[in-house]
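Below is one structure, written out as structure tokens; the observations come after it.
Incomplete set of chains, arranged as in the complex.
Going by the order they are written in, the chains are A and B; count residues from 1 in each one.
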């Protein structure tokens, strides 16, 4: 079976991020023909059009390269203040300014882990709209929300909540079918 | 008449920002008892909880100080990718982590200037939700959208569109009444 190259992007930059742990769980639970690459963007500055017109930061260009070569993207992100995490939105804004619009036509699956009761729906619906603006192709269902996330991973950062494991596994297989469905047969 | 101290925050960091020009127009058109202070945040880094736990960046603390001492806040911002500008969201996320929640109870008026046909409504509605999360008190009407903004300012950056001048003036006087209405009489 043909390999699928899947990029992962984490909306939280802290070391012990629950969303990074969720992405590690995804790597473990995914269909075996998926190969994963983590997109790092710690060194991307705040978006400023004057900087852009001088030149795109190296970190933005690296993220764009990773998007161009992937077959699909998984974004895991916390929700901040009822919407998209600022660092993730800032990154998407930078990348969207590149002439070839690197998010365009990329199949995307969304995960959110948050410590509150909901697990991030407000952030996910805003992210869907932003990704639609950039012509990405977001998987509709199943949606994965990891609420009260501090109770669902062990000390080593392993996802141990059986229901979340099931939701996430279902999403990964649905994402596999979605990628096949929307792939352009050129 | 008692002076009102109004802070202004611009979602775009570039030098010749139309939103910065809109804020300059607001300063000119505002009721005479309003005194203005521009909030700068060029040096605020990308939000990272690990950095926060080490210490809040100086730039974030300065923004928080300005919010604490103002009687009201005007935010003018572009819309990026159908939602809040990343730099503005990143700043709000930083400030929201301070224990006293500096946006709390602050009356806020929103303006958006954008080059497209709409002028930023998707960004404004998301910003309303984010400000509600932080317990700010957002003026409902009139809403000010400056669409096709490149046609509405002259070479010197002066707002010259008469209809926009009228909308903005109406908003500023409504904001003045809103501040009086929601002020806590302690």
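FYI, a contact is a pair of C-beta atoms (placed from the backbone, for glycine too) under 8 Å apart; a residue touches a chain by one contact, two chains touch by 3 or more.
Note that this is a predicted model, so its numbers are computed, not measured.
This structure file defines a homomeric complex of 4 copies, of which 2 are shown in place.
We adopt the following convention: only the chains that are shown with their structure count from here on.
Centre-to-centre separation of subunit A and subunit B, using mean CA positions: 29 Å. Across the interface of their complex, subunit A is touched by residues 12-15, 42, 44-50, 80-87, 89-94, 96, 122, 126, 129-130, 132-134 of subunit B.
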